[in-house]
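Only a single protein chain was left out; the remaining protein chains are all shown in position.
Chain lettering (A and B) follows the sequence in which the chains are written, and residue indices restart at 1 in each chain.
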Amino acid sequence: MKKKRTVFYLLILALVLLLYLVFARLIDAKVINRYYSGIITMVCINIILAVSLNLATGFLGQLVLGHAGFMSVGAYAAALFTIHSGLPKMVSFPLALVLGGLVAAVFGVLIGVPALRLKGDYLAIITLGFGEIIRVVITNMDFTGGARGLRGIKHLTDFTWVYFVAVLTVAAVFAFIRSRHGRAVISIREDEIAAEASGINTTYYKLLAFIISAFFAGVAGALYAHHIGVLIPNKFDFNYSTEILVMVVLGGMGSVTGSIIAAVVLTILPEFLRNFSDYRMVVYSVILICVMLFKPSGLLGQHEFSLAGLWDAVRGKGKRNRADGPAVGGQKGA
Amino acid sequence: MPLLEAKHLGIAFGGLRALEDVNFKLEENQIMGLIGPNGAGKTTVFNLLTGVYTPTEGTVELEGKSIVGRKTYAITRNGIARTFQNIRLFKDISVLDNVRIAMNSGMKYSLVSGLLRLPSYWREEREVTDRAMELLDVFGLKDLSGSQARNLPYGQQRKLEIARALACSPKVLLLDEPAAGMNPTETQELMETIKLIRDRFSIAILLIEHDMNFVMGICEHLIVLDYGRIIAEGSADEIRGNPKVITAYLGGE
Partner (left out) sequence: MGFLSQVINGLGLGSIYALVALGYSMVYGIVQLINFAHGDIIMVGAYATYVLLVMVGAPLWAAVVGSILFCTLAGIFIERVAYHRLINMNAPRISLLITAIGVSIFLQNLSQLIFKSDGRSVPNMFNFGTVQAGSLQITSAAVINIVTSVVMMAGLQILVGKTKMGKAMRATSEDAEAAKLMGINTNSAIAFTFGVGSALAAVGAVLYCNTYPMITPYMGGLLGLKAFVAAVLGGIGNIPGAMLGGYVMGVAESLTKGYISSSFTDAVVFGILIVVLLVKPDGLLGKNVSEKV
């Protein structure tokens, strides 16, 4: 058992490194030009955003509509730090990333403590409200540059940073879900009253999931700020929150790999369909409705992508029974 | 000192007095039955004992200390675990995970240990998995550990819920209609399992049931509730012949 596990981890590590090396070489050799590497960077950032939102919405089961708000808070905090800190960029950038995450996490506490006491519908609206409030406040403050935006942010985000932070985020969320804390969070989604009766401090775990989700959104924001170089508060609006929500819903609420796949698809596709950008939000809304009507669990449901599962699906067979290991899986029908 | 004691316990919802002056003592290792017609307030008693409701009068004492006002999860950690009348399993996760979740409060490894997969993570996870499998084995669910709780047949779901409650390492186990919907064979099996877990885990059990064979078969002491008040208590034989109880609801068992 232990051996199988170690081999599996090593394989994943090798795959991750291989992917990195391939892309890094291609970018260095200018085979992949600035435009495409920019898309790859956004793919990684959106993966971080989707996976972190999935933690709160998919695994905890609370609809969060203001995720872009956490991202913006992290973005501004990180940007202001690198602009004003005076530290060399090798030091200030990683610090900025952590700072972005922490500031967003603080907001996660501020918003989470009142919001998580409410039922699902109200929680969704409150998170939406806070997202909007954050945006309005940032627009009206001087030191953030106001509505014109914050300019002059150094382009410190490169492929290496964004790739490995994305990998770290995915690994962290996976590790969390397959730990006792993750199980507690999932039990709250399944049945909050039964979770309480089983000794789970639901308030604590709801807040924990919420904060971790906000943290990674903040980190994504920090990466974004140093990729684009300019921060405009209206970029982090309800539309952006919705785009991330669509990734989570489409990929599967409760599937990390589903979020990754959806993030990749929904970042790349709009780029190639730029001519139809006017129709983007209409298409997204239709996707949301159709997924809810026909496959509410999303593409991957609560499963993670596995080659074995893909093979079974192709052959039209049912799901396998995995009886051991820290397994958390299952198909949420509705 | 009794393990669990209710003293003048009562609750009113607005103008409706759902329970009034409920007194009972549950001793260690005792199996006690709470019976009465539908709507008498039996589940309400459970809800008061587990902190889902706060009593408007009286107290509940666990090992001599009042638990009134505590949150449900704290009461569970103090030693009272329960099952639900309508089965509240974590439906879309595995049987094994249902049990492991209930063991969470006994586990110690920190968030950081979990994220970094430090040795304490592996060790505690393995311990918990082993313990969970043992527990499932008691209920004959070991082979189904990987199945989704949703896919289990009804009788197994009830058993799983009991296993999950036991996973909380309680001193007191509250079972709300554990035999509901079971056929005579399953009921007999359940009776034996309950006696077994009482002996093996040294716990006291308070159960609500309508199946009189079941109740008379394993309960050492019975309390009868009607319209929110206790109308009789005693051993199975005493209750069986009690005219008040018969009038209240024993239709024909």
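The definition used in the following text is that contacts are C-beta pairs under 8 Å (C-beta built on N, C-alpha and C of every residue); 3 or more make two chains touch, one makes a residue touch a chain.
What you see is a predicted model, and the numbers here were worked out from it, not measured in a lab.
Only one of the listed residues, A:V91, A:I289 or A:L310, touches the absent chain: A:I289. Considering the full assembly, A:A124 is the residue among A:A68, A:A96, A:A124 or A:V185 that touches the omitted chain. Set against the missing chain, the residues A:T242, A:S255 or A:Q302 yield one that touches it, A:T242. By the touch criterion stated above, the residues of chain A touching the omitted chain are 57, 61, 63, 65, 114, 117-118, 120-122, 124-126, 129, 132-133, 136, 193, 242, 245, 249, 253, 278-279, 281-282, 284-289, 292-293, 296, 334.
Please note the rule applied: only the chains that are shown with their structure count from here on.
A separation of 40 Å divides the Cα centre of chain A from that of chain B.
Of all the residues in chain A, the ones that touch chain B in their complex are 172, 175-176, 179-184, 186-187, 190-191, 193-202, 208, 302, 321-324, 326-332. The part of chain B that touches chain A in the complex is made up of residues 50, 52, 71-74, 76-77, 81-82, 84, 88-94, 96-97, 100-102, 104-105, 107, 109, 111, 114-117, 121, 124-125, 128-129, 143, 145-148, 150, 164-165, 167-168.
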